[in-house]
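Then we have chain A:
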Amino acid sequence: MFAAWSRVMRREFLLAYRQRTDILTPLMFFIIVTSLFPLGVGPEPETLRTIAPGVIWVAALLATLLSLQRLFSHELHEGTLEQLLLSPQPASLLVSAKITAHWLTSGLPLVIISPVLGLSLGMSNEGLIITVISLLLGTPILSLIGAVGAALTLGLRGGGVLLALLILPLYIPVLIFGAGAITATVQGFPADAHLSLLGAYLMLGLVLAPWISTLSLRISLD
Partner candidate 1 sequence: MNWAEFFHMGGHGFYVWGTYLIATVVMVFNVVLPLRRYRRQQQKLKQTN
Partner candidate 2 sequence: MFKWFFRLAAAKNFYPFAGKLLPWLTGLCIISLVYGLYLGLFNSPPDYQQGETVRIMYVHVPAAWMSMFVYAMMAGAAIVGLVWKIKLADTFVTCSAPIGASFTVIALITGSLWGKPMWGAWWVWDARLTSELILLFLYVGFMALQSAIDDPRRAARAGGVLIIVGVVNLPVIHYSVEWWNTLHQPASVARADGPSIDGSILAPLLIMAVAFKFYFFSVVLVRMRGSILEIEEDSSWIKEARI
């Protein structure tokens, strides 16, 4: 089973490497959207510092939505998605491998670049650390929930926007706890509760999302 997992992972990385733009575009989107806010709101440092947690998190949500397009699209176009579901390996295992690879190639880059963006918005050092931690906990949740949405909207017209419409309400708790953790820390309060809740949500997602995504894939392909 582990062999199947690592095979899927390696294939995902290979595909990601071959289509590097698919990885870089959401990342650039993350950077651009974050930069839009100072342009829209004004360069006042105090204002930017206040809105920074929310801005970074919302930009991360939107960038993840963009990147979700490619989660199943390759297999869909190749017609190999049925194969994946019919394989002797448990399908949800393979799907969870895909989701993990997706997070590593789409979510993790966001986490890594986030301190730079935090600095650009005038965040303090404690804020930067918490930003990284909250995104580290949060972006996998975004990939997990997003996978369910991507599976449900597989091949539909209206694709990306429909996915956003479906998934964004479900992302709201992650946003609240994630951005809330940063704001709390910056204001001198502990962020334990926020991070624990994110952690709990992550656990819930890890257990349920692969299975629900697989079910949704079967529904979409029937």
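Structural remarks
Convention: a contact is a pair of C-beta atoms (placed from the backbone, for glycine too) under 8 Å apart; a residue touches a chain by one contact, two chains touch by 3 or more; residues count from 1.
Basis for inclusion: all candidates are chains of the complex that A comes from, given by their letters.
What you are looking at is a predicted structure, and each value in this text was computed from that prediction instead of being measured.
Comparing candidates 1 or 2 against chain A, the one that touches it in this complex is 2. Chain A makes touch with candidate 2 in their complex at residues 148, 152-153, 156-158, 162, 165-166, 168-170, 172-173, 176-177, 180, 184, 197, 201, 208, 212, 215-216, 219-220, 222.
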